[in-house]
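Of the protein chains in this complex, all but one are displayed in their positions.
What follows is subunit A.
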């Protein structure tokens, strides 16, 4: 093959006819045949030489195409005047004509009417050269999720090369070959989408609750977020990873709320991103420590909430191929069964299992009630080991009671005998018994109260709020603080009305709001924005410690934000205070914005507070 080509090279010579044509064109007629041959050989040779030099220029110009300027330069090299005017880029300006047995290629030079040129509108000004930075990232722990790309993909970063190259911290650890394991396809984001992404993520983890609610609302409802999904999922998983280490409870909650919102969005298909989301959620369920002060912060609520998310994703995404539910169940059971597992993790495991449904409770939890009871007993009644363990044990106990009672109520025949329970379930037996009895009566009254997605977060010191900073120094019994969502806390006067009167036993109130079809996030806005309008808060004190929903309140608050919303219903319910609520009595309430599941379309805000707080509500 190569040989043939080479031989062809050897023999290629311009035809003598061309020489004649050329000669004629410059006015030399009757060229001798010999001269033609000599000329054509000479010309062919020179052309080859020039072509070879032109190739050199092409190579140095770092191009694959030979251009006319290369030939010009090659001519210059030989001290020959370049052929000016051949600037055409791609197109060969020769025309072919034949006739009378002769073939001719000629350069078509049309007469140009100057007025045409003058009158044509100016073409668009060509864009100036600019620089764009794109990045192929090797590391998993990227601070800029926008740039995680799999190899082989050129992805747009930001414009004008202004930022990343030098400034991105490349001092982070890397995970070996991680990119290759991620068959995600990331797409380029338009500038608008980048802006949107930035706004949303900032709002979701920012300090303004109103904005967060709006952002979550947007995530939960906007169609067409699919392109951003990989980024969101990375954002969440990275965020959880970082904040678990830093024990930043608030941010973990925000991130879980983002997960919730993503799950609620009917246009998103999360299956492909579960590998990032599930570990994040499970982390929030079972992590040993989620907050800075495990003795006081209410991380239990986060665990509960995350467990509910987990249950929901199991319900939605578990298939026979991915086996999410069984894998998750195994994970939980394994760490629960481990003796060394801390109470926090234990709580998470049980919560995770319990949320998976009554079948799981029946087969996995109830058989272990006796063992678990013994363990709790050891902590509660034994020598005081540490306060944290005790609190943990209390929480586990109440959790078990809460979840098992209803199941047992269905399992066991009617007469509830305390002694029978004690023999069956050990230490927890008597308590279970009373719970089961309550459950039976309650089930009769309100069957609809089950299965709500709820997040209860109580924090003794709302660290987020500015207003509380003055109080945080006090080390004694904490000042009961206000029943407000934190975003409104910052709006409030720094010194809430001090409850001086002795607090009656703690009561839990559940505020429920229903609005037709509206996602919960919006409701939170309503909640916070309608603070000034007082109907919400004013209802709180009126709740007494009965078990039934007490107040149904319809508020059409005048705040501009909610003006367009349908009427909001707030239902304040109080729950029996649990035995372990001694801590919660001191706590104020963190915001919750759990969107309602499609089933009940409502939202619960569980709060525990001393009624004294209500004094500050304007009357």
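Here is the rule we use: contacts are C-beta pairs under 8 Å (C-beta built on N, C-alpha and C of every residue); 3 or more make two chains touch, one makes a residue touch a chain; residues count from 1.
Criterion: contacts and distances are computed from a predicted model.
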Refer to UniProt and select, among "Alkylglycerone-phosphate synthase", "Cell division cycle associated 4", "Transcription initiation factor TFIID subunit 5" or "Glycosyltransferases", the name of the complex member that is left out. "Transcription initiation factor TFIID subunit 5"
With respect to the chain omitted from the figure, which of A:21, A:77 or A:104 is a touching residue? A:77
Could you tell me which of A:133, A:189, A:208 or A:251 touches the chain that is not displayed? A:133
Listed in rising order, the subunit A residues that touch the chain left out are 2-3, 6-7, 9-11, 41-42, 44-45, 48-49, 52, 56-57, 59-65, 69, 73, 76-79, 126-139, 151-152, 154, 157, 160-168, 170-171, 174, 176
